[in-house]
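Excluded from the complex is one protein chain; the other protein chains are retained at their positions.
The block that comes next holds chain A.
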Amino acid sequence: MNKFITLLTIFGVLTASALFAQDIATLRNGVEISKQEKSQPIPNPIKDDIKVGRNYPMQPPIIPHNIRDYQVDLNVNKCLSCHSRNRISESQATMVSVTHYMDRDGNFLAEVSPRRYFCTQCHVTQHDTKPLVENDFIDMQKLIAIRAEKAK
């Protein structure tokens, strides 16, 4: 009996993994792993300098300009040469949010906190292209509205 259950489990896992394997291959458009998919053109970053809306209040804002070759390392931070507190009057760029000047205990520092130094960890540019995977994200305000509608 025990042997039968084991066999059945193994069979189940194998079938499931086979099914999942097909799902995983979607980004390759079903092209076999041993074959090379025809490469897509590399899309251009969007650089219209127009602020993009946020999907939720804590979302790091999107970068609306090209950041090719922007150097962000131990020596320099190209982003901060416009977006830091001392530079915005001249550059007229958006200042990095005040949270970037806080350490993890909430104390304010004179300079951008090291834990917030690497901009592209959170902030990204967008590309002029079709998403590979459909996004079914729903804004929370919409969720609240739906709930209110249902309660009626």
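As a working rule, a contact is a pair of C-beta atoms (placed from the backbone, for glycine too) under 8 Å apart; a residue touches a chain by one contact, two chains touch by 3 or more; residues count from 1.
Keep this in mind: contacts and distances are computed from a predicted model.
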| item | value |
| --- | --- |
| Candidate names "Spermidine/putrescine import ATP-binding protein PotA", "Secreted protein", "Cytochrome c-type protein" or "glutamine--fructose-6-phosphate transaminase (isomerizing)"; UniProt protein name, chain not shown | "Cytochrome c-type protein" |
| Touching residue (missing chain; options A:Q36, A:N75 or A:N107) | A:N75 |
| Interface with the undisplayed chain - residues on chain A | 47, 49, 65, 68-69, 71, 73-78, 80-81, 84, 86-87, 90, 92, 111-112 |
